[in-house]
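For chain A:
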Amino acid sequence: MNYLEIALMILQFAALILISPLITGIIRKIKARMQNKVGASIFQPYRDLHKLLKKESVVSENASFFFRLVPYISMTAMILLAAMTPFVYGGVIAPYSDVIAMVYIFTMFRFAMIVGGLEGGSAFGGMGSSREVMMSVLIEPALLISIMTLSAMTGVGFNITDISGSINAAGAAAISPALLLAGAAFVITMVAENTRVPFDNPDTHLELTMVHEGMLIEYSGRGLAMMETASMLRLTIFMTLLGTVFFPWGTAMTLSIADLALSVAVIIVKLLVIAFGIALLESIIAKMRVFRMPNMLTASFALSLMAMISLYVL
Partner candidate 1 sequence: MDIFNLTLQNEALTVIFFAAVFIPALAGTILSLMFRYNKVANLIAGLCITSCAVGIAAYPLRALGVPLSYTFPLSSAVGDYALAIDQISSVMISLSSVIFMLIVVHVVKSSSDSGCRYSGLLNVLFIASFLCMAADSVLVLLISWEMITLSTFLLAKKGNNDRARWMFFVIAHIGGLMLMCAYGYLAWVAGTQTLSDWNGLGAIVGSTTSMILVLMIVMGFGTKLGLLPFHAWMPGLYGTAPTHTAALLSTVCSNVAVLTIFKSIYSYIGVTESMSVIAFAIIGLAAATALWGAMESLVQKEPKKILAYSSVENMALVILCLALGMIYINESPVFAKLILIAGLLHTLNHSVFKSLMLMTIDTVEDCTGEKNIGRMGGLAKTLPLLAVVSIIGVFSMAAIPPTNGFVSEWLMIQSIMGVNLQSKGMSLLIPLVLAAVGICGMMMAASYARLYGFIFLGRPRSDGMREPRPMKNGTLLPMAVLAILCVGMGFFATVIMDVLTTGVVSVTGIAPSPSYRSVMSEEMLPLILGVLIVITSVAVLLVVRPGKEREVRTWGCGEDLGKEMQYSSIGFSQPLVRVFHPFYGDTTVVRETKEGSKKTVHTEFTEPFVRYLYMPLGNAITAISEKISKTQTNRIQTYFGYVLITLIAVLLAVRIL
Partner candidate 2 sequence: MIVTLMILMPAVVGILCLLPVGTKNMFRTAVTGSLISTAVAVYCCIPPLRGETIDTVIWYVDELSAFFLMITAVISMLAVLYSKDYLLVEREEHRLSSKELRSFYFTLLLFIAAMLLTFAVKSAALTWIGIGITTLISAFLVGLYKDEHATEAAWKYIMLCSVGITLALFGIAMLYTASSGVIPGDASLEWPSLVANAANLNPVFMKFAAVFFIIGLGTKAGLAPMHYWLPDAHSQAPSPVSGLMSGVLLNCAMYGIMRFYIISEVVNPGFAKTLLLVFGLLSILVATAFILVSKDIKRMLAYSSVENMGLISIALGIGTPLALFGALFLVLAHSISKPLMFFCSGNMTQAYGTRAMSEIRGVTGKMRFTGLSTTAGALAVAGAPPFPLFTGELILLFAAINSGMYVLAGVLIILLAIIFAGLTRSIFPMLSGNTNKKVSERRSVTRKISILALVIGALFVGLFMPASVENVLLDMVTILSGGLP
Partner candidate 3 sequence: MESILTSNLIDIFAVCMLLASVLAMATTRMHPLIRLFLIQSIFQAAFEFTVAYSQDEPHIYIMAVMTFVIKVLVIPKMLYYIMDRIKVTDKLVLSVGVPGSMLLSAALIMLSYFVSEPLVATLATAERNTLVLSFSIMLISISMMATRRKAVSEVVGLLMAENGLFLGAIALSNGMPFIVELGAFFDVLMAVIIVGIFAFRINKSFDSVDDTLLRRMREE
């Protein structure tokens, strides 16, 4: 591990964290454009976060010590995940970026938010958490199985960097029904996990629609800023995972300048394409009724299960 590699890793890790608000801004911008509105500038999320950081946080009297801890837990979880995901070259803590640990860190973040939601003692938090519980019971297994399919397909064990590396090396041969099915399941999980449109409307605070917002309702000031960054970071991580693990072709395998440049370009294109896809999805489909969601989620669960079964049976 020479110094260049370490420097590159830290740079890539910092870049991932910094660009996450930008990507959310871009998605909002594209969505606004599609609904032929001008929409805020793509740097608006940075300004929001900056504003929130300076504001004083108003906390409800019922909130306990855990209420103040939740933002920190979620930030830690997401930063750890950012360190693990292969972005341009490979995860910062490459040898330790175990796939199962990543899934459980996602659960850690979700668990902290669910419990945080119940803090305020108001109906919104309770409703948000209970709906999040329903969704997560169906999302988490789909996420676990889809990533596990990849590790079983490549057979290189559970390190995310090795997996993406081996799919990348296999090139076109890697495209198998298992990979496609797992990818589809992962896309649905991504949309559901980050509470994008078909499952929850991220832009409004309308009680009927909110799942993710419901849990954040009690937070303000620094707490809210951290929670917002954490969820933006989560979206970016999901997108990078989709980009560099499910369709990794183009990410740098070696440390040569040419490869790195190519992989930076490729990753930017991928992120933009995915952002465009999400924005397109959000402006075409309306939000589903809460109790129609399970059908969609079980569909994603079934997809991931079929992916794994096809891996073994075919």
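These made the cut because all candidates are chains of the complex that A comes from, given by their letters.
In this text, contacts are C-beta pairs under 8 Å (C-beta built on N, C-alpha and C of every residue); 3 or more make two chains touch, one makes a residue touch a chain; residues count from 1.
These numbers were taken from a predicted model, which means no experiment stands behind them.
*Asks:* Looking at the complex, which candidate is in contact with chain A: 1, 2 or 3?
*Replies:* Only one candidate touches chain A in this complex, namely 1.
*Asks:* For the complex, give me every residue of chain A touching candidate 1.
*Replies:* 53, 56-62, 64-66, 68, 71-73, 75-76, 79-80, 83, 93, 95-96, 98-101, 104-105, 107-108, 111, 114-115, 118-123, 125-127, 129-131, 133-134, 136-138, 140-141, 144-145, 148, 151-152, 155, 157-159, 218, 221-222, 225-226, 290-291, 294, 301, 305, 308-309, 312-313
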